[in-house]
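Yeah, one chain of the complex is gone here, protein chain that is, but the others are all in their spots.
So that you can tell them apart, the chains are marked A, B and C in the order they are listed, and the count of residues begins at 1 in each.
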Amino acid sequence: MKGSPVEIYDTFAEAWTLEVSRVLLTAMTAELAMGAAHQFAGAAGSSMIGSRLNAGIERAAAPHETPDNRPGVFVSMAHVPDSREALLKEIELRVALASLVPTVTIFDAAIPGVTTVSINIHDKFAMSKERWAEKDTERAAAGRVMCVVPTTTGEFLYEKTLKISVDGTDGHFVCFAVNAASAVAAILAAKEAIVAVDGVAPMGYGLEQVFRELDYIPSLRTQVEDSKIPEGVESVLNLLMFGASADVMAKAMGLSLNAAAQVPGVVALTAMNFGGQFGKHKYHLREVMQ
Amino acid sequence: MKGSPVEIYDTFAEAWTLEVSRVLLTAMTAELAMGAAHQFAGAAGSSMIGSRLNAGIERAAAPHETPDNRPGVFVSMAHVPDSREALLKEIELRVALASLVPTVTIFDAAIPGVTTVSINIHDKFAMSKERWAEKDTERAAAGRVMCVVPTTTGEFLYEKTLKISVDGTDGHFVCFAVNAASAVAAILAAKEAIVAVDGVAPMGYGLEQVFRELDYIPSLRTQVEDSKIPEGVESVLNLLMFGASADVMAKAMGLSLNAAAQVPGVVALTAMNFGGQFGKHKYHLREVMQ
Amino acid sequence: MKGSPVEIYDTFAEAWTLEVSRVLLTAMTAELAMGAAHQFAGAAGSSMIGSRLNAGIERAAAPHETPDNRPGVFVSMAHVPDSREALLKEIELRVALASLVPTVTIFDAAIPGVTTVSINIHDKFAMSKERWAEKDTERAAAGRVMCVVPTTTGEFLYEKTLKISVDGTDGHFVCFAVNAASAVAAILAAKEAIVAVDGVAPMGYGLEQVFRELDYIPSLRTQVEDSKIPEGVESVLNLLMFGASADVMAKAMGLSLNAAAQVPGVVALTAMNFGGQFGKHKYHLREVMQ
Partner (left out) sequence: MKGSPVEIYDTFAEAWTLEVSRVLLTAMTAELAMGAAHQFAGAAGSSMIGSRLNAGIERAAAPHETPDNRPGVFVSMAHVPDSREALLKEIELRVALASLVPTVTIFDAAIPGVTTVSINIHDKFAMSKERWAEKDTERAAAGRVMCVVPTTTGEFLYEKTLKISVDGTDGHFVCFAVNAASAVAAILAAKEAIVAVDGVAPMGYGLEQVFRELDYIPSLRTQVEDSKIPEGVESVLNLLMFGASADVMAKAMGLSLNAAAQVPGVVALTAMNFGGQFGKHKYHLREVMQ
């Protein structure tokens, strides 16, 4: 079904260290939980061009996976280590925004086996005074300490203390395709694949075309030196993601690359790097695809 | 968040033996796979009122779960044992209908650990001659024998032999609620819960109101003898599902009952039975909810 | 954005006369209405290969468009004139199946300005006796005569008399593309376009690859005489639709062809015909695209 085979470049994705927070939003229905997740994770595609947060929707959670037995959605957020304060401040804002969506509860959902620091955002930002006019109370639920805010539909709950993985990382690869239809279908399939890896989320929408890397722009092929674009490639698209650890990211890289390789019109899969001098992590495509 | 507690009746759901076939439809994109699944499983809510099939969409499959590394959807179909021929004939029609949706492939997806019979539907219904004008070929893929039909977009593949579980069963419970909004939200949440159990699907849309059981109709409370509807209950809704074995069904019953119990306005959870004389299976609510 | 221009063949789609029924399913929420629509219109992609009905989901209806001010979905069904009895019988079954989905009501939604015959399906199929044990009542609502069936969640209503357009028609065109990703994206965009034309629905999923037309199968290019497939075309996909009149179909053909022409990798747009001897309708591509 796939005509010619896809070339896998013998190269690696160079990735940075990120600090990553992962939460679970639950609600009365799956539709409400997804609505809240879009609100919570929006406008957060890439902090490099000015958004205040990197964030993404990971996947829906079935009721038995959640502490309150309700449908949910996993959402992750990330920032570079130097910007931890900015990350926390933006998370605090988004918790407050999520308080508007009826029936929502927010739990910490850090994956196990990762080095984390715990931050009580409720206290740090004096949310009781600044946000809730001291009308909030505290309740223990499933071994967690929840802030309980009375609302017009009932209550809004959130876990006071969130964990931040200090071993997070981004991940990415590049799809060379004959046209945009193939590039988009391939990276959409790749994005479906990472749903299987807890702790890894797309960064924003995940399918990311870039302007900044001029050597990857087909229409500038003859105008820039050292264009990376081979003959026959008219469209190039990245899957951009991030995760709570290098282990989960390596797995997500492998699954997503293998999925992208199945789509007609994909010519080659490669990845961006800067020789490995800058990023702590190197994900070799041929290794992670095994 | 949930005001008053939900009463769980000390009773059981009485369930019949069903023959169940489970397939996996894969496609180039998740959107195409879901489109094919709706086509494949449609108009199949309840054979008791005249549909030719009981069928339901189970869940999306991530690429790494599928033999061809593409996004997919699990779909199950069922019939009473006496109607195996009708079940197979309808499956054959739906395979042919699925051949219209571009890039689709159909794999058998019987869950492990279940007693099955294998049926080569390709041969049984002479599909090569009757459907494909003998233009089809055969290809081995991932240890499976696939029929390959050339199509306008490429190829349509399906696994020639499907397995039928002979240990299948239906499952169901009844939600008593203060109104339709609560009943619907509760059974939607319950339906989300069964996504977690491979081998269990909603029957049709899954949320099933019935006309036939007059003693469960609130507006007939005073017109029928032995109405089952307590005071304060104005809406009653069933989750109707089926699965490949009693084990998976018991698990699905438990998860879905626990999810339904979280929704505001749910008064009680119960189940229909006929004293246990007819159905082979009995799912006791309080047991499966543990 | 679209590299090379798309060739529009100077040809026409040959279309048959169909009888078409159009209904509106409303429910408490948009999600329930769409669930009912999938149930109602499923397994109905193409009666030519054995399904009992041609049917498709047209579009969602906003509450103010519906007689009961609730969210809804327009669904259409069709059959060849000789098969009116089969069409009606299948509609009756699907009305009964829709009765299972909570809060659903079914209204006739024939578009104005079309020649119709009116059929009281309630009486014709003795539904009161055969389906509802004579527990149903009648109610006038918004100038319509509704059958009211008490159900476990409240009531199921359907309009007793449906109108059948006798001037219906199918519609279709063929997209030649460089690969399946382009063909699928183009026909998906085309399908989005027909949402704008009341009275026109996709037939089943709408994106239809076919096996029967061997001269349109790229992989058989060298094996069949008179292959229609030009060099460079590796994937061919149809948009298959039907509508209540030739007027609405001509409009839908134009809008959908223009939408398909915007997608990268589309080489040409054409249509199937048999010289115009068989079908009553001829939709000339270049005319309808004006």
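Everything that follows uses one rule, which is that a contact is a pair of C-beta atoms (placed from the backbone, for glycine too) under 8 Å apart; a residue touches a chain by one contact, two chains touch by 3 or more.
This is a predicted model, so every value here is computed, not measured.
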The chain left out touches which of the shown chains? A, B, C
Touch with the missing chain holds, among A:Phe74, A:Phe107, A:Phe156 or A:Tyr283, for A:Phe156
Among A:Thr17, A:Gln209 or A:Asn273, single out the residue that touches the unshown chain. A:Gln209
For chain C, which residues lie in contact with the unshown chain of the complex? 1, 28-30, 60, 62-65, 68-71, 103, 105, 154-155, 157, 185, 188-189, 192-193, 195-196, 255, 258-259, 261-264
Using the touch rule from the top, list residues of chain B that touch the missing partner. 3, 31, 177-182, 184-186, 234-235, 263-265
On chain A, residues whose C-beta touches the chain left out of the figure: 28-29, 31-32, 35-36, 38-46, 49-51, 93-94, 96-97, 99-103, 131-133, 135, 149-156, 180-181, 183-184, 187-188, 204-205, 207-214, 216-220, 234-238
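The definition used in the following text is that only the chains that are shown with their structure count from here on.
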Looking at where chain A touches chain B, is over half of the residue numbers used by both copies, so same, or under half, so different? same
Between chain B and chain C, centroid-to-centroid distance (C-alpha), Å: 26
Chain A residues touching 2+ other chains are 1, 185, 263-264
